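A single protein chain has been removed from this complex, and every other one stays in its place.
Showing chain A:
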Amino acid sequence: MSATPVLALRGVSKRFGAVQALTDVDLEVHAGEVVALVGDNGAGKSTLVKTIAGVHPVDDGVIEWEGRPVHVNRPQDAQGLGIATVYQDLALCDNLDVVGNLYLGRELLRFGSLDEVAMEQRSRDLLNTLSIRIPSVRIPIASLSGGQRQVVAIARALIGDPKVVILDEPTAALGVEQTAQVLDLVERLRERRLGVILISHNMADVTAVADTVHVLRLGRNNGVFPVKGTTNEQIIAAITGATDNAVTRRLARNAEAAK
């Protein structure tokens, strides 16, 4: 793993009116690392992702890209750096085929008109290297299953050759086999030395593919765990705040009193 993280957040804060959505949050993503971002509803996962993706500019703190501080104020800034985001609602066009969706907004041209052959060839190459199996790249998205749509959406994020991919709940609505497909794909992204930020509620998914788990609780960091050597209970305790109970408080008070 490289020493300098591709993407690092240092002390990021974000406020919406009276709500302090994020307070002093740190996050590091290295090339070839899958970082799972977990937390309860309202913990600030989505807000954090949106600050990285440039939807909400940060109020305080620094975003570092390959060690240099950068400003991410618009979605285009994030895309320009090499950050691709796959949102929960996949936003694919049902009436266009797979190739049309993969290249939507950045079509390849030949003599000013669409170069369907080159787009089809590259789509097939991309899907093959990711071992994505879909019936054909020329069928409309409407004919694909939920899992196939999810992998197409992820593949679409890779067309721009990003360095960090953010996946927002990629397995939320999927069955067993389809979840397995998506998780396989996440591992393949890691093999390609991409940094992956994976938002998930599913502990099994997280422990299956993630290298590091970042826990957010009420807009603050509540622990960073390497997946190896951490139990699900420890992570869940951090998510729910079970570490903050009567027993731990008494311990802390006694420790202070002992000083």
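As a convention for this text, a residue touches a chain if its C-beta (ideal position, glycine included) is under 8 Å from a C-beta of that chain, and two chains touch if they have at least 3 such contacts; residues count from 1.
Throughout what follows, contacts and distances are computed from a predicted model.
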Just by its UniProt name, which of "Ubiquinone biosynthesis protein UbiU", "Spore cortex formation protein SpoVR/YcgB (Stage V sporulation)", "FtsW/RodA/SpoVE family cell cycle protein" or "Xylose transport system permease protein XylH" is the chain not shown in this complex? "Xylose transport system permease protein XylH"
Across A:Pro140, A:Gly223 or A:Gly241, the one contacting the chain not displayed is A:Pro140
Contacting the left-out chain in the complete assembly, out of A:Cys93, A:Ala204 or A:Ile236: A:Cys93
Can you say which of A:Thr4, A:Asn73, A:Asn128 or A:Asn232 touches the chain missing from this structure? A:Asn128
Where chain A meets the chain that is not shown, the residues are 76, 87, 89, 91-96, 100-101, 104-109, 112-114, 117-118, 120-122, 124-126, 128-129, 131, 133-136, 138-140, 142-143, 158-161, 188, 191-193
